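Every protein chain of the complex appears in place save one, which is left out.
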Amino acid sequence: MAHNTFGNRLTLTTFGESHGEAIGGILDGCPAGLVLDFKAVQQELNRRKPGQSKLVTQRQEPDEVQFLSGIFEGKTTGTSIGFMIKNANQKSKDYEHLKDVYRPSHADFTYDKKYGHRDYRGGGRSSARETANWVVAGAIAKQIIKDITINAFTSTVGNITIDKPYQALDFTKTESNAVRCPDTTTAEKMIQLISDVKKEGDTIGGKITCVVQNVPIGLGEPIFNKLQAQLAKAMFSINAVKGFEYGTGFCAAAMKGSEHNDLFNADGTTKSNLSGGIQGGISNGMDIYFRVGFKPVATIMQDQESIDKDGNIVTLKGKGRHDACVVPRAVPIVEAMTALVLADFWLMR
Amino acid sequence: MAHNTFGNRLTLTTFGESHGEAIGGILDGCPAGLVLDFKAVQQELNRRKPGQSKLVTQRQEPDEVQFLSGIFEGKTTGTSIGFMIKNANQKSKDYEHLKDVYRPSHADFTYDKKYGHRDYRGGGRSSARETANWVVAGAIAKQIIKDITINAFTSTVGNITIDKPYQALDFTKTESNAVRCPDTTTAEKMIQLISDVKKEGDTIGGKITCVVQNVPIGLGEPIFNKLQAQLAKAMFSINAVKGFEYGTGFCAAAMKGSEHNDLFNADGTTKSNLSGGIQGGISNGMDIYFRVGFKPVATIMQDQESIDKDGNIVTLKGKGRHDACVVPRAVPIVEAMTALVLADFWLMR
Amino acid sequence: MAHNTFGNRLTLTTFGESHGEAIGGILDGCPAGLVLDFKAVQQELNRRKPGQSKLVTQRQEPDEVQFLSGIFEGKTTGTSIGFMIKNANQKSKDYEHLKDVYRPSHADFTYDKKYGHRDYRGGGRSSARETANWVVAGAIAKQIIKDITINAFTSTVGNITIDKPYQALDFTKTESNAVRCPDTTTAEKMIQLISDVKKEGDTIGGKITCVVQNVPIGLGEPIFNKLQAQLAKAMFSINAVKGFEYGTGFCAAAMKGSEHNDLFNADGTTKSNLSGGIQGGISNGMDIYFRVGFKPVATIMQDQESIDKDGNIVTLKGKGRHDACVVPRAVPIVEAMTALVLADFWLMR
Partner (left out) sequence: MAHNTFGNRLTLTTFGESHGEAIGGILDGCPAGLVLDFKAVQQELNRRKPGQSKLVTQRQEPDEVQFLSGIFEGKTTGTSIGFMIKNANQKSKDYEHLKDVYRPSHADFTYDKKYGHRDYRGGGRSSARETANWVVAGAIAKQIIKDITINAFTSTVGNITIDKPYQALDFTKTESNAVRCPDTTTAEKMIQLISDVKKEGDTIGGKITCVVQNVPIGLGEPIFNKLQAQLAKAMFSINAVKGFEYGTGFCAAAMKGSEHNDLFNADGTTKSNLSGGIQGGISNGMDIYFRVGFKPVATIMQDQESIDKDGNIVTLKGKGRHDACVVPRAVPIVEAMTALVLADFWLMR
């Protein structure tokens, strides 16, 4: 019942507020003897980092992870891995005007009502800054399950959507543009849309598709640790996520069994893969693919009416440094959480 | 890491195969002194029971729950509540032809590969019969959180969808028809569609909407036990579920922040509720509403090609007793899992 | 946080009151493909059963375990194993006089204060009847770790103690006498003592020694799941246990490091084994041995002063069926809990 802990056998426990001293975590259950590729970890963190393009928040954080334990002579020792990322570019003063004000569709109101006391600077614990911790842990998880490949990408921004199946995409192009969309033509449209929205001081939602390949048969634990259930839980832990579907997802609602069933080949693979690689909560060796829907960022650069602690109506000025669309930066976060889930199940076998 | 256990403070641990002696469970963490309404529990179980209408499987199970512990003189004692439902109408012979065969889009293949050995009768542990246990526990959970109301209903079958917001529906009508759709005109169309599909020996998917009202502010535990994350996990534990979204869900992807933000009233309620009653993983007191997407039942009454254990191609005859659409019977299951999640968080406060 | 669940990877969740319908449990995490020796399970249960000799309670329970799931064609399937033991010989009326009375050094008072409502018949949930569930699960655990041998025995009753090291004992004689003491001369003295105490309507305490042999190196999980810590927790779950020590135990307090250190042989075994087979929370391959101290049974056949719910002083008559010394019947319970702990760690490796 540790609410700041994720996972069963490979567990990540985290701490940290947006504008506190540091954020960090403890990864427990990592097998001993893993030669850690530290550069790969930092690289994932860089992918998530703010300030990478004009589209995203200009908060400049070096976001360098420091490992404090669990690694000796470059190899994991099987003991818990402590790590920390210092908060370098906190402009706490930017948030003083929010001290007593609840921003619409943010967690200010609920944190205040639940805890009676909150770190209001930049959302405190509810800030997506926390996800930097996940990316560190996820980068290690990726190294535990080296043979499994995880490719997430921006598939939708607003009404702009890749109109190709994932099999037609070249994942090596995902990092080639600011929105992390492997279809470069669509990427350009997305970039344009985000720029337009940003000029209006507004924000826009989107979707991420994630494809997991080379998954061994047998990952996932019925009845209450089904692979899809744990993936869903992981995705809904990410800020701003409103929907999760795998395989055919919600489209399955309109389909017939005779259309939807995946017939077997003699070797146990299936001719189609509408199921999305999972049956009865257990991976069947086919590709796992899913989509995650994100709402538009709640902080907008427009005036909004809101209330303060005492119920007074106030006008909230659009201020601070925020993304006009959170989706591109969420791509490595989706991958990290996916890696944590898969590594966890992989270690359980 | 007990994979057959759900919940944190209120935990349900279950056992049972479709065609074994009995199924059952242990509900741990129920507060002492609750005067149990046993009739209400049985009623929920009856709602899930097969054989209720022509639309669903004709397997006749009395499905009577026996409580074995944790209750004394009609009141809970605070100790673990053991319960059992005997399997009465097992026609195991119906399944002997499936002993060595993997049914398409069922869990036969993955269970066999994972465990090397499985109870093939009626899907064994992977059967939705298990959900009867959840309904028992959920019915108790509902009594723990008496003030909160949970109303699930069939909102979509195939391409038939209720085209009204939930606020315009009369939930007292949900039980008035065989598909559990509170909009009777739509219900009739759904019934017709399922009948047609059934005649073809086929099955059809659908969606359930669930509305939770009168939720206190403060339920849900950041960072990794967010209310929406635990609801998602609960829903993806249900057989055949392919998608979950709450509030605006996937539609949020196409929206702007200025449209999506829920502005506050002076009393802390919000003018709109696109967020679906949760901010930062914590309930804000507004209605929680979500949709769950179901694939069509994999067992169809048509011949299908499949494989056996040795990789031989075999023809699978459509046999057995199955639902043409699982959605109406899943309505009480969705409610039960929702109740378990909410009661769990309610007890954590 | 399921308080009726023991274990991490192999988990036992239990239910049941002394005089309820039945007691039972769910064993989750048992590997698939184990050919269960049901007779061996029942045999362990028979060892714990009341009414085996004149020394113990004459409550006659058939204590037959019924397995309800998780086993198919004699083999475990990897799904949760549900089991049940019916309560056959409840004489609830024997307990009506205790309805409002708190027995000294029993759990009546604390249960009543904690839960406000309790099943007073035979101690309800606090009864040692619960341990029958543990013996069932432990008997399965023993079959998971077949190569490890676990031998518990009565080493002390009152002031009668085996004065030999365990290495000088023949464990095959443990079951040859009513007190489960492998040293038959000492056994006779113990039997005499218990008989004498019983005649006085009194009860007596004792100790159990448990020796675990053929343990692989590497069981136990630092920092907070150390092998000795989990063993201690297991033993203190047993009713009437007041002390636990392993290796030299409390005697170590009077020793010097130069005496206490176990020097290595070239093969990694140690010349002495004062440590008791565990270093840093991890088994080192040497014998694990520990002692468990039990208080005398609180129910005595003498008049005692006590209080009722309202604080009135009452005289409690000695009535009911109880053991004059609980230790002999606790031997299989100590073994069962030890087996659960070791199997749990064995499966974690």
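Just a few scattered comments:
Letters A, B and C mark the chains as written, and numbering starts fresh at 1 in each.
The rule is simple: a contact is a pair of C-beta atoms (placed from the backbone, for glycine too) under 8 Å apart; a residue touches a chain by one contact, two chains touch by 3 or more.
It should be emphasised that the depicted structure is a prediction, and the values quoted were computed from it without experimental measurement.
The hidden chain makes contact, of the residues C:18, C:87, C:174 or C:284, with C:284.
Only one of C:149, C:195, C:213 or C:237 touches the chain withheld from this view, namely C:237.
Annotation: of C:18, C:126, C:151 or C:338, C:126 touches the absent chain (contact as defined above). The chain not shown here touches chain C at positions 1, 3-6, 8-9, 14, 102, 104-107, 109-111, 113-114, 125-126, 130, 156-159, 197, 200, 202-207, 217-218, 220-226, 228-237, 241-268, 270, 274-276, 278-284, 291, 293-300, 302, 304-307, 311-313, 348.
On the side of chain A, the interface with the absent chain consists of residues 1-5, 7-9, 11, 13-17, 20-26, 28-29, 32-33, 66-70, 72, 75-82, 84, 114-119, 124-125, using the contact rule stated above.
In the analysis below, only the chains that are shown with their structure count from here on.
Note: centroid distance chain A to chain C, computed from Cα atoms, is 47 Å. Between the Cα centres of chain A and chain B there is a gap of 27 Å.
Shared interface positions of chain B, i.e. residues touching 2 or more other chains, are given as 1, 3-5, 8-9, 14, 114, 125.
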